[in-house]
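A protein chain is absent from this complex, but the other protein chains hold their places.
For chain A:
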Amino acid sequence: MEKPDSVLLLVREQIERNLKQYMMVLILGGIWLIFTILTGGLFFTARNYTNLLQQTAYTAIAAMGVVLVIVAGHIDLSIGSVVGLAGAVAAYLQVYHGMPTFIAILAALLVGALIGAWQGYWISYRNIPAFIVTLAGMTLFRGILIYITQGQTISPIWDSFSAIGQGYLPKINNACRIHDSTLYLTVVVVFLYNILQVSFYLRKQRNLLITLPGALQFIKQLLVSIAIIFFSGFLILYRGIPYSIILVFFVALLYSFIATKTPFGRYVYAIGGNREAARYSGINIRKVNFSIFVSMGILASLSGVVFTARLSSAAASTGQGFELDVIASAIIGGANPLGGEGTIIGALLGALIMSSINNGMSLMNMSADIQMICKGLVLLIAVWFDLSTKNRK
């Protein structure tokens, strides 16, 4: 009797909850369209598209880390310095001590985790605001970075290292005109997505939970499948999927999972939404905050590894001002600067928007100063737009 009503409610809630993401996809489409026109089609080519994704990778990885930081009501200003330092550590070990790529990267991630633990300790166990701790960290880690590099550019790193930032998944059959392995990967992903959706749908029905009507569920799956195929279509026609994008994909899966399916993820949102209520619910706030910063440190250093791999070198200035791009990605992606709200997928889209703007402006040969002015304004307008749509509700 109540059924049509509650189904309607479910549809409305799903749309409302994901409204931001739909809007962002539209905005991204708009940005792409504008740049395509402004660059006479140069922007929207398979080559530039691949390029764009590779530029997005390191921003996206760090942005997914900072989403949790922001959702919990903190901020991290040291990201740029950590990115630089982690990359330099990996490059240093490889160039000066001949460490294999795997070991060098592991060491960089370890450094990231230690930095995260350091900052997390001061924030959670010494009650110093993250703003101050990471502001200090920004200078502190930059200083260590300059000490390590001695102002020199550290290069060259091995091919196996730079492949992470520049390489592509190899073809299976080199004679094939399109990129076969990427095609197969796409098919597998689409297949897996649909299988998972259907099995979840059936489990919901078996548990007598309200589900979308079959037709709507089908349309939803169809649209997402088309999006995945569209996303990888250009890659299939060009050089295939870059390793860095595969990495982003796995980090995104892992972090979406952490954010939405684990108690830890729920606690992050609870702490950001109402710290006291979380405390009164028996949540160990210190432990959660500490873990958030360890995770941030690891992702920032992973981002540094990808960044270094892409440039094939590390330098004292690497990552300077990078925190702007990362934080802006998360915020544009719908993270509430006051905490409590934000999504991993949003941060991904936000990073894609940020690097689309970077990439498009570079294609138009705009100078660095103009680019910075535009990026600053974009961040401001994005937040203003977000707030004004919220208020209208």
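In this text, contacts are C-beta pairs under 8 Å (C-beta built on N, C-alpha and C of every residue); 3 or more make two chains touch, one makes a residue touch a chain; residues count from 1.
One rule holds for everything that comes next: contacts and distances are computed from a predicted model.
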- Message: Suppose you had to identify the omitted chain by its UniProt name; would it be "Nucleoside-binding protein", "ABC transporter related protein", "Glycyl radical-activating protein" or "Hydrogenase/sulfur reductase subunit alpha"?
- Response: "ABC transporter related protein"
- Task: Specify the residue from the set A:283, A:330, A:344 or A:382 that touches the hidden chain.
- Result: A:283
- Option touching the unshown chain, where A:30, A:143, A:156 or A:263 are the choices: A:263
- Note on the structure: Across the whole complex, the chain not displayed is touched by chain A residues 6, 9-10, 13, 17, 203-204, 207, 209, 257, 261-263, 266-267, 269-270, 273-274, 276-284, 340-341
